[in-house]
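With one protein chain held back, the other chains of the complex are shown just where they sit.
Coming up: subunit A.
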Amino acid sequence: MTESKIKVDHLTKVFFKKHSSVAAIKDISLDIKEGEFVCLLGPSGCGKTTLLRILAGLEKPSTGEYTIAPGKENKPLQSMIFQEQGVIPWMTVENNVSFGLRMRHAPKDELKERTEYYLDKVGLTEFRHLYPSEISGGMKQRVSIARAFANDPEILLMDEPFAALDEQNKFILQEELLSIWEETHKTVVFITHSIDEALLLSDRIFLMSAQPGTITREKKIDLPRPRNIEMVRSNPKMGEEFVDIWQHLQEAVLEKRH
């Protein structure tokens, strides 16, 4: 049995203001194994981003705690891919990709090598000197992905990286992500509200309830890898899973209305 990489223990986050308080997530516990690709799937506003931001060290939990197991070398613990506008407008594509490496003063040759490798992986080598305002939305997400992988963290946190893309681009990027991931098998926590996306990518899916977000169910997806979208679409078992998850989310959303 592989060891656990991320342990989340009864995490709760409440946003408190003078006249109101919002419970974003409530009592969430997770145990994610080394090398696992998990998806968090839930309706809008259920606290997915909040949970990820806590794991990314950008937000403090109100109660509860979490640990990310450190690696052997002094690699960064985690890198996040943001929901939107994740590339820095005043840096070229190349400088965005190498950002993490530069921040942690990686050795010059490592920096160059990793940056070039991942620029090539996401097909942006010829656009390396352009600024984000000069490239398309899909290319920007590729920059975000390349930056996260180039940084070589212990775990990757991805917040709906493909939500703003059109269908075609989404499929392409999902498969690109999978092929990059197959090389490294890093532990990934991936947020989405697309069931198809979750089925395609995950080893395990955590389903969340509407606000305040709790984990209501988990599902193992044992479709063999490497996968592609046709495999998911044509597999009757995945069809059943789709309907099952869809009904579950439907209930979660309706419950909130009452």
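Rule of thumb we're sticking to: a contact is a pair of C-beta atoms (placed from the backbone, for glycine too) under 8 Å apart; a residue touches a chain by one contact, two chains touch by 3 or more; residues count from 1.
The rule is short, and it goes like this: contacts and distances are computed from a predicted model.
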Practice task
If you had to name the missing chain as UniProt does, which of "NADH-quinone oxidoreductase", "Electron transfer flavoprotein subunit beta", "Nitrate ABC transporter permease" or "dihydrouracil dehydrogenase (NAD(+))" would it be?
Solution key: "Nitrate ABC transporter permease"
Exercise for the section: Out of A:56, A:210, A:232 or A:252, point to the residue that touches the absent chain in the complete complex. Expected result: A:56
Problem - Absent-chain contact - pick from A:14, A:69 or A:88 - result: A:88
Problem - Contact partner of the left-out chain, one of A:100, A:161 or A:213 - result: A:100
Fill in the blank from the handout: Among A:80, A:139 or A:245, contact with the omitted chain is made only by A:80
Problem - Residues from subunit A at the interface with the omitted partner, ascending - result: 53, 56-58, 76, 78-80, 82, 84-86, 88-91, 99-100, 103-104, 131-134, 147, 151
